[in-house]
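Report on one structure; see the data block that follows.
Every protein chain except one is present and positioned as in the full complex.
Take a look at subunit A:
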Amino acid sequence: MADTARDAPPEQTDFHELEDGEELFPEPATTQESQPASLAAEDISTNSNGPKQDSLFDDDPEDLFAEATEEVSLDSPERDVLLSDGPSPAITPITPPTSVITPRIGHTHDDMFTHSSFDEIEEEEGGDSFDIHISVSDPEKVGDGMNAYMAYKVTTKTSISLFKRNEFAVKRRFSDFLGLHSKLASKYLHIGYIVPPAPEKSIVGMTKVKVGKEDQSSNEFVEKRRSALERYLMRTVKHPILLKDPDVLQFLESSELPRAVSTQALSSAGLLRMVNKAADAVNKMTIKMNESDAWFEEKQQHFENLDVQLRKLHTSVESLVCHRKELSVNTAQFAKSAAMLGNSEDHTALSRALSQLAEVEEKIDQLHQDQANADFYLFSELLGDYVRLLTAVKGVFDHRMKTWQKWQDSQMLLQKKREAEAKLQFTNKPDKLQQAKDEIKEEIEELEGKVQQGERDFEQISKTIRKEVSRFEKERVKDFKTIIIKYLESLVQTQQQLIKYWEAFLPEAKAIS
C-alpha cells in the first residue's frame, strides 16, 4: 500500500532485472529482409512534377534495364552531381533510356531483398557517416501588419559532396518549408516513400506575431515553430532518397526561392486539397483489397495501435507540461509569500530562515520552468512529430491499395476486351469485322501493357514500402532512445540542482535558535 509518510527508501531499480544479452532496444523483426538497397533517386526533371508512377526508381541491381517510358534527359547538371564519386552513398548506374523492358511477371518478392555489394556499401556509409547538420535560427520579422512574415536562417553544415560547399546558409520563410514538403509529397508519397510531414500551420499563432505582440506567448510560438522546422529538415535529409532530391538541394542552397503560393491555408489550392483528402478517405473505404502478403496486414495493424498509443502518450505528456508550468507559477507565488512572512516575523533567526526559504523556492520555480520546457521540447514535441509521421506512413499504405486497385481495374478491363474480341468472331457484319478486330487488338495490346505496368508498380511500391517501414522503425527506435536519454539527463540536472539548493538551505534552518 502506498505509504505517503514513511521514510523508507523506494524500491531500487526494477529495471535491473535484465537478463544477460537481453536487448533493451531490439531491432524490429524485419531486419534481414529489409536492408536498404542502394537507391538512385533521380528526379532529373526540374519541373518538379515528379516522375510518374512508372519511375526510374530502379533499386534492384540485378535489373539494370529499367523502364524507359518517361522523358528523361541524361545531360542535366544534377545528374553529374549524382554520379560523382566520393563519400556519397553508393549509387546504381543510370540506365540508358532505350533499354528493353525486362518482363517481371511472376517475379517473387524474395529476389528484391538479396544482398548485393551495393547494399553493403550503403549499409556502411548510410549509417554512421551520415554527415549533415541543419540548424534553423535567428527568426526575424519581415514587413508589417498582416503581410508580415517570419524569416528563418537555415544553416547547413556538411561534408557530403552532393553540396557545393561545406557550410552555407539561406533565409527561408514558413511557406517555403510548406512548399518543399508539398513538392516532395507529390513526387514520392504515391510510390511508397514516407515523406516527413511539415510543421502545422497556425493561423492564430501567426496572427499574433504579425500584429506585433511581443509577449511571452508569441515568443514561445516562434521558438516552437523554429524548433519544429529544424526537426522537419533534419528528418527530411536523413532520408537517403529525399536528401538527393533537387528540390531539397535547392531549398538548402539557393539564395532565391520562388514563392510557394498554393500553401496558404485559405487559398483555393488549400481548399482543393481538403476536398481531395475527403474524397480519398471515401475511396479508401470502398477498396477491398485481396491481401496476399500478411506482412502488410500485420504492419498496418501495428501502426494503427502505435498511433493510438502515441496519441494517448502525447496527451499525458502535454498534461505533464501544463502541470509543471503550474508548479512553477505556484512555487514563485509561494516564494513571494514566504518572503513577506519572513519580513513580518519578529524572531530574527527565523525571519532570516524564512527569507532564505523564499530565495530557495524562487530558484526552484525557475528550475521547474526549465524542466517544463524540456518536457515539452524533448518529449512532447517528439511525440507530436511521430503522430504526424504515422499519418504519412498510413498514407503510404493507402497508396499501395490504390495502386493495386488500378492494376485490378486494368486487368478487368483487359478481360472485358478479350471477351469482346472473342465475341467478335461470331458477328454477322463481315465488312465492319476487320476494322473492329484491329481496333480491339490495339486496345488489348495497350491494356496488356497497362496491366503489366500496373503489376510492376504494385510490386515496386510494395517493395519500397517494406524498405521504408524498416527504415522508419529503425529511425523511430533510435530517435526515441536518443530523446529519452536527453530527457532523463535533463531530469537528472534538475534533481542535482535541487540537491544543491536544499543543501545550501539546511544550515540556515539549523541556525535558527
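Throughout what follows, a contact is a pair of C-beta atoms (placed from the backbone, for glycine too) under 8 Å apart; a residue touches a chain by one contact, two chains touch by 3 or more; residues count from 1.
Throughout what follows, contacts and distances are computed from a predicted model.
For the chain of the complex excluded from view, the name given in UniProt is "Sorting nexin" [choices: "Small ribosomal subunit protein uS2m", "glutathione transferase", "Dihydrolipoyl dehydrogenase" or "Sorting nexin"].
Only one of A:133, A:259 or A:323 touches the chain withheld from this view, namely A:323. Only one of the listed residues, A:142, A:211, A:433 or A:491, touches the absent chain: A:491.
Of the candidate positions A:161, A:207 or A:337, contact with the unshown chain belongs to A:337. Summarising the interface, subunit A meets the missing chain with residues 1-7, 9-16, 18, 23-26, 302, 305-306, 309-310, 312-313, 316-317, 319-320, 323-324, 326-327, 330-331, 333-334, 337-338, 340-341, 343-347, 349-350, 353, 357, 477, 480-481, 484-485, 488-489, 491-492, 495-496, 498-499, 502-503, 505-506, 509-510, 512-513.
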